[in-house]
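Structure provided below as structure tokens; questions to follow.
A single protein chain has been removed from this complex, and every other one stays in its place.
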Amino acid sequence: MSQIVLFTLITLSAVGALAALILYVVAQKFKVYEDPRIDQVEEILPAANCGGCGFAGCRNFAEALVKADDFGSLYCPVGGNDCMEQAASILGKEAVAVEPTVAVVRCAGSCDKRPVQNKYDGAKSCSIASATYQGETGCQYGCLGLGECVDACTFDAIHMNPETGLPEVVDDKCTACGACVEACPNDIIELRKKAKKDRKIYVSCVNKDKGAVAKKACEVACIGCKKCQKICPFDAITVENFLAYIDPEKCKLCRKCVLECPTSAIQEINFPPRKEKKAPAETATNAEKKDNNSSEPEKKEESC
Amino acid sequence: MLKTFAKGGVHPAENKLSAKSAIEVLPLPKKVVIPIAQHIGAPAKPLVKKGDEVKVGQVIAESGGFVSANIHSSVSGKVTKVDNVIDSSGYPRMSVLIDVDGDEWLETIDRSDNLVTDISMSAEDIVKRVMESGIVGLGGATFPSHVKLSVPKGKTVEVLVLNGVECEPYLTSDDRLMLEKAEEMIVGVRILMKALNVSRAIIGIENNKPESIKSVTKVASRYTGIEVAPLKVKYPQGGEKQLLKAAIKREVPSGALPLDVGAVVHNVGTAFAVYEAVQKNKPLFERVVTVTGKKLSKPSNFMVRVGTPVNQLIDAAGGLPENTGKVINGGPMMGKALNSLDVAVTKGTSGLVIMDDTESVRRAESNCIKCAKCVDVCPMGLEPHLLSKLAKKQIHDKLETERVMDCMECGSCSFECPASIPLLDYIRLGKNRVGQIMRARK
Partner (left out) sequence: MNLLKIAPSPHVFGKKSTKSLMSGVILALLPAWAASVYYFGWGAIVISLAAVASCMVFEYLIQRYLMKQEPTLTDGSAALTGLLLAFNLPSNLPIWMVVLGSLVAIGVAKMSFGGLGNNPFNPALVGRVFLLISFPVQMTSWPLPTGFTTSGADVVTGATPLAIMKEGLKGGETVSAMMDKIPSHMELFYGHMGGSMGEIAALLLIIGGIYMIARKIITWHIPVILLGTIAAFTGILHAVNPEAYAGPLFHLLTGGVMLGAIYMATDYVTSPMSKKGMAIFAIGIGVITVVIRVFGAYPEGISFAILIMNAFVPLINQYIKPKRFGEEVKHG
């Protein structure tokens, strides 16, 4: 009896030892050297694997950081400057500070402003819709409203507003990874410099049609009248292809252009309410409405 | 046993409602909108400007390259604008707008009805005339015809195959043309044979057009080398590769042209246009358009000038029925829904199908049950379920190796899918993106 036990013990121990030996040899032979700093850097990255850095995931980005001579264009928009500085200190390199940005939807063509002419009945994808025709409205540049940007966002930072049929960015959650910018077939979404208190002034339109055509398609379209360009004291506004663009680097958020715009295509967001001056009544109320739009949904006569 | 292609295919309800309506000439429109890009390839360059007087048949936009085609005025009158107007692509594109004034034709055009059967032109001259006349494939693809007639060195054409299949449901324009203009069409076939220097031509016609088969066979029997091949009804037999497989049992390899298996395919409508261009010196500015739909009071076939607004055709066919959901430019399987009724008829408009609100509904999508019906019906032997998933996930390298570029967008997979998954929508998207990637690589 004890012999059997002994025999069993010996055999099992021998098998175990042999297996351990094989495992050890194989592990040594096929060992892949990895810089331990990759793990360290990966640790401090946000682990969102959003691809905002241009790499497939955070680990790939960490590898690239370790390999790179200097950080140059390598930047994690989600982690921001803090994260990059930490990485730099681990790797003994210099971090390049980048001004934080936030995604901005440059279309205000809600259904009451932009009359619907057709009904889309295809697959729920902006890319497919845009390859099929110009969109449900007369504007071929604006938001198609099928929410491909929402699907692309890994941070739950962009949502369709059912009242307007347009996507809205939640500034606090947006990490400026650029996934929505990439996803939008009409290039409506732009990453713009983040100002204090999330204040923004931008042309909420990307319509390149002539003024009359644009205006016919959408009440709040930029008609390329150049009034804003003339009034801007900082030379921040350019008009090209009947479309104004405010350079976020030059803009000082003075809000002069907002009042000047005849179609209310320029939006001011998160500013305190203006004092009632000689501003046209419509624009003022519009601006007010925009102020509260993050807190409460706008009231619309008809929903889409 | 009737011939057909072997792999895949579906049987949509035929609904050839307008098959008994003879071709009527539509009255001249008051205004026409003639897009300068009515064909595959480079858009034409406009030659006229606002205020110019034009005559019927005058070139108003000239071919923008080898793969391109001239655009001729379909009416006489005054050019009011050259501007972006929404066309059948769904986007505004450059077009020439003309106010119609009378009906003055260029004098060089033979307007008589005499049948001219003797072919006096040489092969080169025929190709040149086809090019000058702006003839494109009239089956719907609108590929410039002279390109297909210019055989590159080192390639030989053994057989010309004429596409009279008209496998799209509803459409009857080719059917009526073959029935009413068989004589002219056969002369066109002979012209094409001369241009290609072939002694054999096969006219493929699906078996649901017995009268056309009879009339074409009767005329064709007078000439040697022209055969009529009745084919079993199956969609998409009108696809070039499927037709060749059905008619001459040859498979065009992936990425190759019919030319690579010694064949050239032309539509029967194109053959008729070639007859008119070569024998009558009449450029392509009008075509037969089927206007049909279950609720339409008078489904018809019209001879229409290019540039005529679509709503005028619908009015002539009894007016737009109530509760119209969709107006399709082309057949219901491959045609494109129009977003406006002001869109003009172009060279590629083979028909307008008017669908009512209930007929044009897409069912709600549900889970893929992996029934493989899409694989069974794919005429190209692809796996639509896989391609659509890859396209959705944007895995473009795998899409390419799974041969997404072989897809001809026939729609059989979406048609058949029991879970109503919009397979083709995503495949088309993937195909576009892979195409861009491949072009960028070159």
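The first chain written gets the first letter, and so on, giving A and B; residue counts start at 1 in each chain.
Heads up, the rule we're going with is that a residue touches a chain if its C-beta (ideal position, glycine included) is under 8 Å from a C-beta of that chain, and two chains touch if they have at least 3 such contacts.
Keep in mind that this is a model prediction, so the values were computed, not measured.
Taking the full assembly into account, the omitted chain touches A, B.
Only one residue from B:Lys30, B:Lys155, B:Arg222 or B:Arg363 touches the chain missing from this view: B:Arg363. When the full complex is taken into account, the listed residue touching the unshown chain is A:Gln117, out of A:Gln117, A:Thr154 or A:Thr238.
From the set B:Lys7, B:Lys30 or B:Lys50, the residue in touch with the chain omitted from the display is B:Lys7, counting the whole complex. Mapped onto chain B, the interface with the missing chain covers residues 7, 10, 12-13, 90, 169, 241, 245, 248-254, 256, 261-262, 320, 323-328, 330, 332-341, 353, 355, 357, 359-360, 362-363, 366-373, 375-376, 378-383, 385, 403, 406, 409, 411, 414-420, 422, 424-425, 428. Hidden from this view is one chain, which touches chain A at 116-123, 128, 131-133, 136.
Keep this in mind: only the chains that are shown with their structure count from here on.
Of all the residues in chain B, the ones that touch chain A in their complex are 86, 89-92, 336-337, 339-340, 360-362, 422, 425-426, 428-429, 432.
Within the complex formed with chain B, the residues of chain A that make contact are 117-118, 121-123, 125, 127-128, 131-134, 140.
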